[in-house]
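Data block below; observations after.
Only one protein chain is missing from this complex, and each of the others stays in its spot.
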Amino acid sequence: MTETLFEALRLVVVVDYQLLAIVALSLRVSLSALAIGVLIGVPVGAAIAVQRFPGRGALIVVLNAMMGLPSVVVGVIVYLLLSRSGPFGEFGLLFSPAAMIFAQTLLVVPLIAAVSRQIVEDAWNDYAPELTLIGVRRWDAVVLLIADCRFSLSLAALAGLGRAMSEVGAVMIVGGNIDGFTRVMTTAIALETSKGNLALSIALGMVLICLILMLNALAYGLRCWALRRVG
Amino acid sequence: MFPLRVQGLAFRPERQTVLQDLDLDLSGDGISVILGPNGSGKTVLLRLLSGLLAPSAGRIDWNGRDQPNGRLAMVFQHPALLRLSVFRNVEFALAAQGGERAARHARTREVLERVGLAHRLDESARLLSGGERQRLALARAWALRPRMLLLDEPTASLDPSATEAVERIIREIRTDGAKILMTTHNLGQAQRLADDIVFLADGCVQEHVPVRRFFSQPQSPAARAFLQGELPWRIAFDR
């Protein structure tokens, strides 16, 4: 075990170009999925928080449950959708980074929407009487509350980022783990493990964890800086 | 909109009684201050008048109508200040009414000027002091040009100079043509601002008299006890 760990550390220090390309692709795929996920998930969550409609309770339960959507299931569904024999086959997107972004977006949207819904609903419960009295329409309240809760909502985004960066099931199936094209950190780790290359797996794992840590530190720093300015 | 006539108003959520058989007549001028011990239903009365709560019984008559036909604004004890700039915290309220962008912006600047926040337009509302927050909340209500303004403890937990600033603004809003109905626990403030006092206890109006008369010759035993600083539970106990 210690031997494996030392070997892993050596491999982390000897950063090679191939590893950088894999890291870059991981970031590109997961950050794209996150960006789309935030653009869809936050407004959807905020709208559910503020609006009242039949079936709302059931929708919230489903949304919360979908936070635990198995990534493999999403992978298989996206695989079947994007396959040449599937409904969107003509675009030829299977086994490409775009397919991976699509699959990860499906994974993070419910998570971001569910967390956003709770955050915005708490704020809405505080503000509802006053905003209603002022005459703010529900849809305008959605926009105002998103702006008001933007710092808390960054937590929803970070949760989404963590989910996207760490999942392996979906990207493995829809990306195909193609060397130099769709291989990301998690699928590389899975591959090295199955080759019995445990030291390299752990090295890659440490790089991935550091990466997620750095992104979170960055987000935290930004948040502190902004809070000092905005309060 | 005025006279405002409240008859037999009651509010009984889940078996407890907050207000019972409350009668009140208000003209469209001046500042009316609601006094009363904690739990006497002052805030509930403001919320019933604003329409945020529905009465269990009785009726509120705005010069023959169910609804006020002029604008009614309210400043809450803890105003909802969004994590946005001072300017936006006023502007969004105007935006909710529609109207032209340029006019909205001009009005926003105008009221912020009048409450002394013109130099802090782009700062975050969350960074304001307690007194500044209250001034901002008043500016937002004022911007809407209300015919009636409800204020729930506008100076609770403010220091004397901040209280003074808020009182000055309240007078200006009245001069601007708004009827003001406010609650307070500050008897000095009531004497400084009020034209008339509505004294609330036991869930109904015990007295509604001009301010001078209330403080010199309180009629009800509850009001006398209140002014002598006796504990509110005694009043309930004596009932």
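Order of writing sets the chain letters: A and B. Residues in each chain are counted from 1.
Simple rule for what comes next: contacts are C-beta pairs under 8 Å (C-beta built on N, C-alpha and C of every residue); 3 or more make two chains touch, one makes a residue touch a chain.
One rule holds in what follows: contacts and distances are computed from a predicted model.
Refer to UniProt and select, among "Tungstate transport system substrate-binding protein", "Acyl carrier protein", "Cbb3-type cytochrome c oxidase subunit" or "MucB/RseB-like sigma(E) regulatory protein", the name of the complex member that is left out.
"Tungstate transport system substrate-binding protein"
Using the definition of touch stated at the top, determine which of A:W139, A:F181 or A:Y220 touches the missing chain.
Hidden-chain contact among the options goes to A:F181.
Quickly run down the residues of chain A that touch the omitted chain.
28, 31-32, 35-36, 38-39, 83-86, 89-90, 92, 94-98, 101, 147, 176-179, 181-182, 191, 193-199
The criterion applied here is as follows: only the chains that are shown with their structure count from here on.
Measure off the straight-line distance from the CA centroid of chain A to the CA centroid of chain B, and report it in whole Å.
Comparing mean C-alpha positions, chain B is 47 Å from chain A.
Mind listing the chain B positions that touch chain A in their complex?
47, 50-52, 72-74, 76, 79-80, 82-84, 92-93, 95-97, 124-127, 140, 144
Can you name the residues of chain A that touch chain B in the complex?
Contacts found on chain A: 126-127, 129-137, 140, 144, 147-151, 229-231.
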